[in-house]
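Here we show just some of the chains, and they stay where they sit in the whole.
Labels for the chains are A and B, by order of writing; each one numbers its residues from 1.
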Amino acid sequence: MSVDRQFEEFRLQLEESGAVRERLRAIVSELDSATRLMQAQLLLIHHSRPSPEILSKIKAHTEGLRSIYGQLAEVLKSVPAQYYRYHDHWRNQTYTVVFLLAFIHWLETGGLLSHGDAAALLGLKDGEFGLDLEDYLVGLCNLSNELPRYVVNQVTTGDYDCAKRASVFLSDLYAAFRMLNLRNDLLRKRFDGMKYDLKKVEEVLYDVKIRGLLSDTTPTSAAES
Amino acid sequence: MYEKRERLVKASRDVTMYSKKVIFQVHRLNSKNKESVLEQAERDLANVKMDHVTRVAKELQGSEFWKFRRAYTPGMQEYVEAAAFLEFCKNGRLLTLDDLNESFAELKDASSNDFQLNLLDYLLGVGDLTGELMRLAISSVTDGEVDSAKSICNFVRSLYMSLSLISQEVDDSWEMKQKMEVMLQSLMKIENTCYTVHVRGSEYFPGAVLENIEGQRMEDN
């Protein structure tokens, strides 16, 4: 093939990947709007007990998220095996999505939303367009960051046992993370911050305990049950 | 309000992208393809104006013209750069602000606004022009067109001098000062190019008119 014909082909290839980026950008901007709305609704949870109504209202957005991730997957299907080439485009938003889903899950069940369940909620399948493990873990770090504020506010509204629930959940989560051998990257840095969240939640628990505000039937560590 | 700014940023980004393509297109010019390349670039630039500058013009009324300047200035500067580059390659002269604003008059129907390019965007765009002229000077020497480098050098020198007398007074004088420094760097690269051509020529033909030799050289290729 002549040099010119070869470079003509290069030109087409480069324009193609430029077009992929353009389409991803548009979809991710929708994702942005959806998560912003969910976050605003979640604010209400801080200043009253989280009612089932609020939670279902927020959960109602999951459908929309699933459709948006479906569109991302669609675009990626046209360029097989290049998920990680374009990963940066939706990474930040995915942290927030995981945070939101895991927070709601914890509020409803007191447990941890598993990686598999998070992916399932978003309609993501491994093998194709999946939920990157590190993205999921960063999302959990975001959850950890939110808990101190949540606990402070719940105790203020009189739900003293919330401190115990959060402390148990967070120390289990922290211990579980501790066993991972993290690279020296964003996730490592975010995890390093988790210990401050735990400390703060423990201090709240201390405050309510020393004042005898804790009810007797406190949960035990999930890890022990 | 945010949506309007959003739309302006997008339009500006498109103006930038397509103006850059026009500049890239003009750089493909050589002595053989000159006319066809310039005609094509002219058509492309007209399209940038109709398709994308119109989008900018449509949004701006009254005080919005200045309010949203940050949003659309990158695109307009790049457009000025492209238009001025094209004009220099065609006619060897500096495109004026009046030339540009006359050419924008026809947008009035499409945008239903009386869009005028502001002085700052014009000056900042013209400031960037020198970078492209520097690339042009170097490649024209590579293509054997020594005279062209010399005339670019003189053009840039006079442009630099004109700007240096008013640059201090421009609104964002810091931004303009940055551009002046880059401009001087480019000018010195052009002068170095002319210097090299001259010194090399002098070795073999002291005092001779270089064009002859260069002309002969062109035939070789």
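The definition used in the following text is that a residue touches a chain if its C-beta (ideal position, glycine included) is under 8 Å from a C-beta of that chain, and two chains touch if they have at least 3 such contacts.
Keep in mind that what you see is a predicted model, and the values were worked out from it rather than measured.
This file describes a complex whose protein chains occur as A x6, B x2.
Definition applied: only the chains that are shown with their structure count from here on.
Measuring from the averaged C-alpha position of chain A to that of chain B gives a distance of 48 Å.
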